[in-house]
Each structure stands twice: as C-alpha cells, then as structure tokens.
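The complex is shown incomplete by one protein chain, all other protein chains being positioned as in the whole.
After this line comes chain A, so read on.
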Amino acid sequence: MAGVQVSNVSRSFGAHKALDDVSIDFADGGFYALLGPSGSGKTTLLRQIAGFDFPDSGRIAIGGESVERVPVEKRRIGMVFQNYALFPNMSVADNVAFGLSVRGEAKAVIAAEVQRALDLVQLGKLGSRRPHQLSGGQRQRVALARAIVTKPRVLLLDEPLGALDKALRVDMQIELKRIQREIGITTIFVTHDQEEALTMSDRIGILRDGRLVQEGPPEEIYDSPKSEFAATFLGDANILRGDTTGTGIRLPDGTAIAAGAGATLAAGAKASCAVRPERIRIATNAGSADQTNGNMLRGQVSKRIFAGNNSTYFVERDGQTLKVIVQNTGIERLAEGQDVMLSWSPESTVLIAAN
C-alpha cells in the first residue's frame, strides 16, 4: 500500500489541454474522489496514474517511487472499469485468479486467495458462474475482487457505479466503502456524481478544463468553496454578485450582504457571495423573519417543488432566482406569488473572488 503524488502533470491531445499543471497528494490509505463534468480531465488523470497513458510533463510517484514512464503492467495497481471489463471467456473464479496466475503463483495459493477475495465481496459461492450469468451489481463486485486480489498499491475506480440503478448504487457505495476500510488501500475514484463524491470520500478534488479547481475534505469544499464553479458543482448554491466591501459585498441595488467565511478581499473589487439553499430562512413578512440573521432580501415566490421531506422554493428578486430548501415541518406552506422575506446568517455566506 502506498500514497500517490501527482506533481505538475500536464497532458495534451493535439491542441486540447486535457490536463494542465495538476498537482494532488493522495495520502496512504485515503479514499479520494476526482469530481468534474465530462471533459474536465478526471479520467485522463486516472489513466496517467494507472499508466495507460504517460504525461507530457510532470511527475507521478506511487509509494515515493517515480512511475510516470512505467507502463501499467509494471505499476502494481488495481483498476475497476465502468463497464466492469470482465473476461467473458472465463468463469468468475478464473477472472479473479487472472492477475495471480499471470504472475505465476502456485495453484493452491491462487485458489485460497481467490476464495478470500470472493468472500470479501460476498460472492463466495458464485465462483463457477460465467460473467453473463451475473447481475450488474454482482459483476461490479467481481471486478472489485479481481482488482484487489493481487494486493495492488493503489485501487483506481473509473465511474464504477455509473451503470447501476439508483438503489443498487447506494448499496454498492456502502459496500465499496466497507471493503476499502477493511483492506486500507489507497483508493482514487472518478465520478461526475457529486452526491457519490460527498458520501464516500475522505477528500475530493474538483477538476474543470484540465485544471484542479479545489481539493480538500468534502465538508471543507462544501462549506467554503473557493470559486463559483466549486460552489455550484458540489451541491447547490445561490450566487449573489456585487462589489466587495472587504467583509461582504454590496449588490447593484445597494443592499449589503455580510460574509463570515471565504476569501479576504480588498474593498472595491468585483466579488460574489455563495449561500446554500438549506441555510436560508423564508418568512412571509419582515416581522416574522429571524432578526438575528444578518442578511435579508425581499422577494416573491415564483414556484414551489414539493419533494416529501422538503420543499424547494424559487424566489424572484431583482431579476435573479434564488433557491430555498425548507424542511417539511408542517408549519410553513407558502403559495406561489407570495411576497416573502429571506434571511440567513453571515456565517452561512462565503465570499468568493470574481473569476
């Protein structure tokens, strides 16, 4: 087992810069998500770490050893593919045994290790089946068993749950996390699903256009995004734009918004504030609004979407639509068209430099 250091890695395909000076330190035993929209370079980065493709410049180290020119078959990594990539001409057990058997391990050793790996993914009795006889979730488990049975230094997962339906995906998220904890392997996980990234990983790296936008624990990125992109891509956020006052911004209509978190900016520059929809309180008039909340805006409900345990209100103000999520406590049910007062605390407001 080992950590992975990616330092100043760049990779271009023709004129397209797929990776642009990316540096991330993946600590030993951690569970990392690389998150980004399609074309952001997250899969390209994973393929550089795996060794399917080499960077134009920069350094990649696994366990302190430089590997950026080492081909994949010599890197001792385990990889799970989005389409599982199980060998259709082999049984489940032979699939799992493949990595050990090409290495020339003894038959008895292979059989024992394969059984252990299959037990770990709870498929101990299905070794003699063929891949096409398994369900999607079972195939996923076989792919995982095959990737970890060789005791790789790093486990790489390329959108491994993308092909599963929602309920199965949640099961597999829990399962994957359990197995990762059990063997303690450094795991790097590519996804475009922000919820998956939030629930599963110790740290998240957000990529956009080949650059690393922000990296850190999920809570940190969610609570203090450093860019509008990070704020809106990981979770939902209301973005208010204006001129910074140093401790907040002044909106074009003169309203001051106080920010208790985020960047420290010189007064006068363009800046924005990000507020999560669930942090905003909604009330029918100024009197009933929570006065301890420093930031207040008046608006009008244009739409309400009821989702059972909560409702999302779309509130129009000054040409902008703000989103507010209210837990279903059974008290407040606001009608569309109603004038409302929105309020939230400066602590829930993140100041972001204009990009």
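Throughout what follows, contacts are C-beta pairs under 8 Å (C-beta built on N, C-alpha and C of every residue); 3 or more make two chains touch, one makes a residue touch a chain; residues count from 1.
Heads up, the rule we're going with is that contacts and distances are computed from a predicted model.
*Asks:* Of the candidate names "Spermidine/putrescine transport system permease protein", "Glutathione-dependent formaldehyde dehydrogenase", "Quinol oxidase subunit 1" or "Carbohydrate ABC transporter membrane protein 1, CUT1 family", which one corresponds to the UniProt protein name of the undepicted chain?
*Replies:* Cross-referencing UniProt, the chain left out corresponds to "Spermidine/putrescine transport system permease protein".
*Asks:* Using the touch definition up top, pick the residue from A:R146, A:R203, A:K226 or A:R317 that touches the left-out chain.
*Replies:* Candidates A:R146, A:R203, A:K226 or A:R317; residue touching the omitted chain: A:R146.
*Asks:* Looking at A:V72, A:A111, A:A163 or A:A353, which makes contact with the chain not pictured?
*Replies:* A:V72
*Asks:* Among A:R103, A:K125 or A:K166, which residue is in touch with the absent chain?
*Replies:* Result: among the candidates, A:R103 touches the missing chain.
*Asks:* For chain A, which residues touch the unseen chain?
*Replies:* Counting only chain A, the missing chain is touched by 50, 52, 71-74, 76-79, 81-83, 85-89, 98-99, 102-103, 146-147, 150.
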